[in-house]
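Here the complex is missing a single protein chain, while all its other protein chains stay put.
Note that the chains take the letters A and B in the order they are written out, and that residue 1 is the start of every chain.
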Amino acid sequence: MNAKRLAETILYFFFPIFLLLIIWEAISRLEMLNPALISRPTEIFTALWKLLLKTSLSGQPILITHIYFSLYRLFFSFIIAVAIGVGLGILMGRSNKIYWFFESLITVAMPIPGIAWAPIFMIWLGFGDPTIITVGALAAFFPIVYNTAAGVRSVKKEMIWAAQSMGADEKTIFFKVLLPSSAAFIFTGFKLGLARGWRTIIAVEMIAASLWGLGFMIFDARDYLQPSIIYGGIIVLAALYFFIESLIKLIEQKTIEKWGMVRPEVV
Amino acid sequence: MRKGRIKLKAINITKIFDEGKRKVAALENFNLEVRENEFTVIVGPTGCGKSTFLYLVAGFEEPTKGEILLDGKPLTKPGPDRGFVFQEPNLYPWRTVLGNIMFGLEIMGVPKEDAVKKAMYYVNMVGLKGFENAYPHTLSGGMKQRVGIARALAYNPEILLMDEPFGALDAQTRKVMQQELIKIWERAKKTVVFVTHSVIEAVYLADTIVVMTARPGRVKGIINVNLPRPRSYTDEKYLSIRKKVLSLLEEEVTKTLAIQRKL
Partner (left out) sequence: MVFPISKIVKVLRFLFPLLISLAIWELLATFHLLDPKLVPSPSRITLTMYSLTVPQPTLLVYLYRSIYRFTIGYGLGAILGIGVGILMGINKHFYRMASPILSLLISVPTIAWVPLFLITVGIGDETIILAIFLGCFFAIVYNTMNGIRSINKELIWASKIMGAKKTTIFSKVLLPGASVSIITGLRLAVGYSWRALVGAEMLASISGGIGYLVYAARAFNAVNIMFTGLVIIALGGLIIDNLVLGALEKKTIEKWGMIKKRV
């Protein structure tokens, strides 16, 4: 029964996508689309397959290396954003003065798209990883700090009092009451931060990367008029993020959902 | 004893829900006659299918077998010959009190002036004068349910169906609403089918009480309540009827618990 359900779900998901690809292929085979502008699905997958097999001059597999660079930048951006964002967020949650001071700064800076910072950081840090990772971290930082502060501030006083009356010290209260009760908020911050960081890194790679990264790959393909690589890159981006999102969902199910703490969310 | 003509007739109703692997029979060979202008209350243990029956009458669901006749004509789809009051008031939050009550008239194409006049009559009847331009979110639970009742009456349906309308209210408000409902019913002269699991409520409101069996729901017994209104919750006759209904129900509640334990 369960296996049947799963198969059905997968079928319902992939059938429309296959159908779309087949129609797209058919239309371009009938020469209704300009092949210099819109690639056929078969061309796109061939191009991707070639990128997967081909190696660069220095012997690295091309597609894998592009993916690797984007992911490792995302990883470091995210780690930095979490370290600073959660730290400051907790301080803001615990002290009204700190909250008041940083709230307006964050409100003003948060809506600035990550990519807008890129030219400035390029002047400060030059081309390559330092700029890409810093701008990625900056973009991911805001949702994390914002949600962490909101989470800590939402912890009910009674829950802290209950722990205090049982004789808990500050450290115990922090680790055993504050963190778990704001976990759902912090997790939301992580999700939003990861998504923002990812988009920003792809964008910044287009202007600040010199050799590797999916953003660079896509932007570079434009110069050589290779739409099939751009389409391929878009597919890889969608698939990668889909994978990351499923991973997050799994972690969410195993942790905060089990505690019954998931907030209703909007996209 | 009032002996009106038969308004609503359910003949051999069976309703089976298909829940994947399991098939659950909510109602089995359920038969019922409701007389015109009578207040009929259906009581039964949790999950006996009493709300399901109301949904079938409303046309929200279709019976697996059997037939429901209103004035001798079979019912299939939802339609304005019936009024429905839900457990949650389910008001439209973007419409004012008056806007909600007018909605049925608006759908029928009644000219706006007439519709307002008619709706205002019901605003007054349920005691919400002065609140006609308020939005639902500003009202208390009891007031919202008054709007729900007025909305169901305003387009003058043949029969009023009420699905535990006071279940979500606090005990005090519930009592006030029960008293008010009887007053409204006496003025509006409507046939009412009212579903509840509260025996206190049933004996206070009903002309006829229909006690249902545990799942699958069937009619266990019918009790006529010949007490003058307004009734008292502490009157001796009231209490003796309450006892009668309770003793009928008790067996069924025990059965329900046994079923639940097995699941």
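Just so we're on the same page, a residue touches a chain if its C-beta (ideal position, glycine included) is under 8 Å from a C-beta of that chain, and two chains touch if they have at least 3 such contacts.
Keep in mind that this is a model prediction, so the values were computed, not measured.
Remark: the absent chain touches shown chains A, B in the intact complex. Of the candidate positions B:Ile6, B:Val24 or B:Met108, contact with the unshown chain belongs to B:Met108. Although one chain is not drawn, the whole complex shows that of A:Pro41, A:Gly136, A:Gly189 or A:Pro227 it is A:Pro227 that touches it.
Only one residue from A:Leu63, A:Val86, A:Met122 or A:Val155 touches the chain missing from this view: A:Met122. The chain not displayed touches subunit B at residues 58-60, 77-80, 82-84, 86, 88, 90, 92-94, 103-104, 107-108, 135-138, 151, 155. Where subunit A meets the chain that is not shown, the touching residues are 12-17, 19-20, 37-38, 100-105, 107-109, 111-120, 122-124, 198-199, 202-203, 206-207, 215, 218-219, 221-222, 225, 227, 230-231, 233-234, 237-238, 241-242, 245, 266-267.
Methods note: only the chains that are shown with their structure count from here on.
For the pair subunit A and subunit B, the distance between C-alpha centroids works out to 52 Å.
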